[in-house]
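Excluded from the complex is one protein chain; the other protein chains are retained at their positions.
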Amino acid sequence: MSSPMHHAEHTRAVLAPPTISTRRTVLTLLAATIGAGALTVPRRASAADPIRLGAILPLTGPDASVGIQQQRGLRFGVSRLNAAGGIAGRPLEILYEDDEGRPDQAIISFNKLVSLEGVPLIFSAFSGPTLAMAPLATRKKIVLVNGGAQADRLAKASPYLFNTIPVAADEIAVLAKYLISNGKKTAGILYENDAGGSAGRNDFRAAFEQVGGTIIGQEPVTFGQTDYRPMLLKFASSKPDVLFVMLSDGLGPLADQIYQMKPSFLIVGTSFFNDPALLHSPGSNGWLHTQVKIKAPTAIAASFKSMFNVDMEFWGSQYSNATYIMAQAIARVIAQKEPITGENIRQAIFDIKTFNVMLPAVFATNTAAMEIDIARIQDAQQHVVQAIKLG
Amino acid sequence: MDFFLSYFILASIFVIVGLSTNLLVGVAGIFSVSQAAVFGVGAYTVGYLLSNDVMGFLPALVLAGALCLLLNVLVTLPSLRVSGDYFVVTSFGIQLLATAAFTNWDGITGGASGLAGIPPADLFGWSVDNSYKTLALTGVIMCIACLGFALIMRSPFGRLLLAIREDELAVAAAGRNVLRAKVEAAGLAGVFAGVAGGLYAVYLSFIDPSTFDLNASVLLLTMVVLGGARTLAGSIVGPFVVLALPQALAMIDLPTTVAASARQGIYGALLIAFMLFRPQGLMGRRL
Amino acid sequence: MTEAAPYLQVSGMSKTFGGLKALNDCSFAIDSGKIICLVGPNGAGKTTVFNAVTGFLRLDEGTMTFRGRSLNGSRPPQVVKVGIARTFQNLRLFEDLTALENVASAVPRQFGGEPFVALFRPLHTARGQARTRERAREILTDVGLAAHANTYVRQLSYGEQKLLCIARVLATGAELLLLDEPTSGLSGDALEKVIALLHRLRSEGRSQLVVEHNTRVVQQIADEVLFLHQGHLLAQGSVASIMADPHLAEIYFGGAL
Partner (left out) sequence: MLLLQLLINGLVTGCALGVIAISFSLAYSTTRIFHVAHAGVYTLAGYVAFALAGLGVPDMVALLAAMAVCALVGALIQSELYARLARRRATHLGVLIASLGVLAVIQNLLSGVFTPNIRPFASAWRGRTLSFGGVTLTQVQLVTLVVCAAVYPAALLFTRRTVLGKQIRAVASNPFLAEITRLEPQKTYIIVMAIASAMVAIPGVLVALDFGVQPYDGTTVLLTATIAVIAGGVGSLTGAFLMAVLISVLQNLSLLVISGEWSVGVTFLIFLIFMLFRPRGLFTRR
């Protein structure tokens, strides 16, 4: 409620309807903003032209911390490939779009990259935007490359969607078997309350119960939440043998709080545990996790570190690897003198099937099969305690 | 072409939600930051009904509208009892509760991973399965919504809402029923948001809780702020500009690591600048 | 009049705000067709009486009847429907609307006042609105603001705004007008206009209860004066009898005379 006495005269102008001139200015401005995207006209490809691919990542908003790590991975892959002469002599270029983690922005970005830039392949992240783009990818025959999200539904979302990392269920099945065979019979679940986290929760529950384990409790955390003490206390009092953790961020603070509390249960998880903040916290000593073979060769990791001044973590190596895999597929398309289209890249991926570029991966389906290890963390190092070989 | 189509389709959908927000916030002066939640209920209703083949698109859209009418009346009720900032907090809370419900009510909403594979709209056996048809559908509904908004604004009801925004006590003293008018405005805004939600669901074929969270509510407000309150032109310009902004800002050349944050920061700076220098938005009235 | 129910009657009104008695067992009755002035020093409870009668305030104790019908517990719109409308000391006009729209906002039984009608019967709504505007224009003409019909409130002079307030209560069709300081801040021509208007309204049969500070204005308009002090009715009578009472003058002017 506004009190009438408090309005001043100079607001009078505001009340008058917009004049013709402001209206015109506004419309011009609008036209300019919309047209802005169209300025970069797609050109005919020639031998020296860069090969342009797209990437739609959450570069701002709540998921941005992960999105930026993924972007680093792509940038690293591109710079190494180009330093080595590009793909068949042509430099590789990735056009980045920010979807803020929102499916609708992802759709706009997808259409922009495809219809204005003519990219045949788009890297994506997170289940939500990726699932939203999947039907479009099918319709437009554009290859969509998910290098990080592990929700089960991604495996069958589109024939053009390739997951360069196994879905979480594959890792979790391995983990559940290992735990039972080592006498761990009861478990609690701490998961992130989003698509990936709740899928992981369901997968673990199903896999662990199937091999005879019992789930004695589950607690969600919201993305970015860092105070885990109440949940940890609750678990500590119900005394499970293990606590299965499915978080994509905030693992550092979790390790700190575990270190302070020293609970009786063992912490177990998936490849997400490959987080430097977690590894460097003394709290992570003794933790077990499955690990898709993601350790980049030492030379590559060192080069990554010198480029960005941060350790090559999970997302960095996954997206670098995805870049390498796709580059190899594109190289095959070029070698066969076919146009670089989504359809041809897709065919090339299945033709090559077994990739051994940075991290070994096999594409029998749209989802990569990779070597899954069980690793134990000790003093910031991961020690493989059991390796499950490919095939 | 698809880029422009998808832009226009989403913009036309957001114009409808924008009209809803404008009606509630700009016209009736009910400062709600939970419009995205109502939008989401519309989307989930249509998404659920179509995915499970309960009914056709049109009846589902009508049901979504009706449900959101009721819901928006319910969530606006506290504003009749508490005023100003108290309602802002209530509204923030409703938004958070809605997100929690979208995320945790797995059976209906698909939980955090959302509803995927929502079938396209069908109108009397005619499937709206490509971008052109979708644009025609959303465009027509947008025009109907705009017409409705214009009719409302010209009617005595519209004048009544404008008066309520300024001074509820004076409206009551003039013998008019403030409570009823507010409830009606909320209900109408609910219908707009619900219908828009339904269109959103069938166009994207995928919905998840993150689309209807607090950030989305703030985005809806930004549209009203930029476009301008209480005018049809403002309600149309707002969504078009806000959806084009990321594309326009992407042209500013910045190091990739900071570009993204810079862009979001620019949104914030725009909000401040508009409030300082152009509180009436591009083509509207003072908020 | 002997058998008929009293026009407006209040008895035993009491209201306490945080320990302060704004109204303390206040009772009075007034007749129709007159201008009654409500006077008393600041804080005497004049506006509180207005708020109570028009349903803006719930009384702790007391009863209020209008033409024999109880007003207790009525909400402001219901009170207007019964036939009592008020103005505010600080005007409370809708500044973002024009003079005409301000008046039109108070016209009862408007077609298109609900969204359903406005949306689905636009032609009827337009016709109804034309009638409403016609009625509002008549009222504006009546108070002498016809020339300013399409002027925004903030562009009107203070005197015009005061007249507009009266126009807005007139639009409600109420027969008893509660006017809260209709002449305060006015002088000269503007003051004369308001006084003339009040006289004319009385001749048209509109009863008025007026809060007024200016004794000269009271002398010009009042048929009867109610003297309030500390939330209590001290005296009721003709202007002359109240003015002549030295005790009341002492209270009113704080012994300054």
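Note that the chains take the letters A, B and C in the order they are written out, and that residue 1 is the start of every chain.
The rule is short, and it goes like this: a residue touches a chain if its C-beta (ideal position, glycine included) is under 8 Å from a C-beta of that chain, and two chains touch if they have at least 3 such contacts.
These figures come from a predicted structure and were not determined experimentally.
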item	value
Contact set of the excluded chain (shown chains only)	A, B
Selected residue (touches chain absent from view) among A:K234, A:K305 or A:K353	A:K234
Absent-chain contact - pick from A:P282, A:P297 or A:P339	A:P282
For subunit A, the residues touching the chain missing from this view	2, 6-8, 10-11, 60-62, 64-65, 68-69, 193, 218-221, 224-227, 229-231, 233-234, 236-237, 249-250, 252-253, 256, 259-261, 277, 281-282
Subunit B residues that touch the omitted chain in the full complex	25, 29, 31, 78, 81-82, 84-86, 88-90, 92-94, 96-97, 99-100, 103-104, 214, 218, 221, 225, 257-258, 260-262, 264-265, 267-272, 274-276, 279, 286-287
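Please note the rule applied: only the chains that are shown with their structure count from here on.
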item	value
From subunit C, the most remote chain by mean C-alpha position	A
Chain whose Cα mean lies nearest the overall Cα mean	B
Centre-to-centre distance between subunit C and subunit B (centres being mean Cα positions), rounded to whole Å	42
Subunit A-subunit B separation of Cα centroids, rounded to whole Å	30
Subunit A and subunit C: spacing of chain centres that average the CA atoms, whole Å	68
Where subunit B touches two or more other chains at once, by residue number	166-167, 169, 285-286
Per-residue overlap in subunit A, given as positions that touch at least 2 other chains	2-4, 11, 15
Contact set on subunit A toward subunit B in their complex	1-4, 11, 14-15, 17-18, 22-23, 26, 29-30, 32-34, 36-39, 59-62, 64, 67-68, 71, 75, 96-98, 100-105, 107-108, 110-112, 114-116, 127-128, 131-132, 134-135, 140, 151, 153, 157, 193-195, 197-199
Subunit C - residues contacting subunit B, complex	54, 56, 75-77, 80-81, 85-88, 92-97, 101, 104-106, 108, 110-115, 117-119, 122, 125-126, 128-129, 132, 168, 171-172, 174
Complex interface listing, subunit B residues touching subunit C	148, 151-152, 154-160, 162-163, 166-167, 169-178, 184-185, 187-188, 285-286
